[in-house]
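Can you keep this structure in mind? I'll have questions shortly.
With one protein chain withheld, the remaining protein chains of the complex are depicted in position.
We just call them A and B in the order they show up, numbering each chain from 1.
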Amino acid sequence: MKRAILSCNGLDKAEGSVAREVAIRAADATGSEIICPVLLNRAMARYKKALTDSSLIVVDGCSTRCATKLATRLEAKVARKVLVSDAAKASGQALESTLSLGPKGLALAQSIVDDLVRNLNAPMLAVEPVADFETPTEYLVVTHDKFEFRIPVVDYVFNENDVWARALDGVARVGISDYMQQKLTDISYFDPPKVDAAVEQFGELGSLESAKAVFEIIAPVAGIVTAVNPAVVDNPGLINEDPYGAGWLVEMKLTEWPQDQELLLDPAAYAEIVKRKAAEE
Amino acid sequence: MSAEITKVGIIACSGEAIPEGTISRLATRRVLELLRPNATVTLCLPLFLAGNEAERNFAKTHPTITIDGCEKQCAKWGTEEHSGPVSSALVVTGILGTRAAGCHRSSRDSSQPDKEAVWTVAERIAAEVDSVLAESGPRDDAAAGSSGAQCSCSSPTAGGKLTIRGATVSIPGLPLIFELCADRNIPADTSGCAALLDAVKIYHRVLPEEEAGYRSALLAAYQDFRSGARPMK
Partner (left out) sequence: MGNEPIENAVLVIPCSGIGKVHGLISREATYLVTDELAPGQTDTLCLALLVKGDPEAVEAVRSHACITIDGCAKACAEKNVAMAGGRVAKAIQVAEAFKNHRGAKPGSATALTDDGWIVTREIADSVACEAARLHACEEVIR
């Protein structure tokens, strides 16, 4: 399989230097083509073949994720992502503060490359959601003091843990309700479940984190995870902006749908739950 | 306006340039979290001015008090511009006069004058809330909900739960009451019991026959608080 590596161009942080080193070493180790982000931005045609024919690995230095954003903007299909700042935290080692790589930076770069090479053939991030869901247009509104919580009236079902599901042709799309996204406020992390994971109804489907709380996502349905919303992984704020549309979290192939429905709430019933919860807070 | 008014909106200017803006903000938070948690909702002035419909609609349908740092009265102006007349317009410089002279903008520099200023303004706002609600008719405490504060998006301030003669009693804002007592150097021993009880009675009703039970439970909880543990929630 052909591979290409796109790294960020971070010149003002040590993490950017590590990202560049990762790209160079990974290209050597895997025979991949390196894509220059500056040239890609200016003249995408130069890399058209690489983007079309290769499996793309994106390496970012920090959470600004410039390389990922560039790839997304150009609608490139990303197979694997690396975030150096996360890898540095996980290693427990602080990087040197200089832009020239020191022993710690070089060691981190190598460790990231080793991990990449080891997992080259692991299942890829499923970036193509299967189902074709339309954005809801009609809502119930639950009002409490100055707060308004919207609940779509058609096709959505909920569990009492403020997670919704929408089923279509054997696939369910899952997300959190408007009430929960307002309660959490600005969501800064989404820890998704693994693609291909089998999850029972009311099992764990990853978590969300904001400055206020960590929220365990409780699966409203049983199934196999088939897709994780890559837009939300990159920008968890989408969940706050559009919790029922672009802020969806996960898609699942349904395995026990008829039975699952018996324990789920329709919009009107969920609205009563929201009223009660809002009044109790 | 709603026929049954149970909540009052408070909009603080939060002016950044002068300490009085900080006082307006902190005093509003004090009212929301401690003094009148069941009766108030804060509205975020930047959101309000930026066009947030939820904030503006609340101010249209509920009595609203503005608290401005200075005589420019930006919060009052904004509310009247976008939602309608305010029920009461307070100004920190008017309430404090020269007492704001030793105050600071940042909480890093907070000192006793800052704390006293915030309490003074907060109590003034609370009195206005009572007055506005009294004019609006009888309150329905059940409709007002539980003892949680209502704010733009923050969690309700935890109250404290005490066990008094076998019964669990919830006192909204108890940690904040304890902070105030600690600020005023009320001792965490039997000599401080009376002052502790007096402080709690400002914010929480205690019947005469209950006072003995409250004294001992409050003292134990206050001792935990002062030693670094926290009151039971």
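Quick note on the criterion: a contact is a pair of C-beta atoms (placed from the backbone, for glycine too) under 8 Å apart; a residue touches a chain by one contact, two chains touch by 3 or more.
Everything numeric in this text was worked out from a predicted model, so none of it was measured.
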* To do: Taking the full complex into account, find the residue in B:A50, B:A167 or B:L207 that is in contact with the omitted chain.
  => B:A50
* Full-complex contact with the absent chain, from B:S14, B:T40 or B:T64 -> B:S14
* To do: Extract the touching residues of subunit A with respect to the undisplayed chain.
  => 62-63, 85, 89, 185-186, 188-189, 209-212, 237, 240-241
* Interface with the undisplayed chain - residues on subunit B -> 12-18, 21-22, 25-26, 28-30, 33, 42, 44-47, 49-50, 52, 72, 74-75, 77-78, 105-108, 151-155, 157
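Criterion: only the chains that are shown with their structure count from here on.
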* To do: Could you please state the distance in Å, as a whole number, between where the Cα atoms of subunit A are centred and where those of subunit B are centred?
  => 40
* Once bound in the complex, which stretches of subunit B touch subunit A? -> 7, 9, 41, 43, 54-55, 57-58, 145-146, 148, 150, 153-156
* Structure fact -> The subunit A residues in contact with subunit B across the complex are 145-148, 182-183, 185, 212-213, 279-281
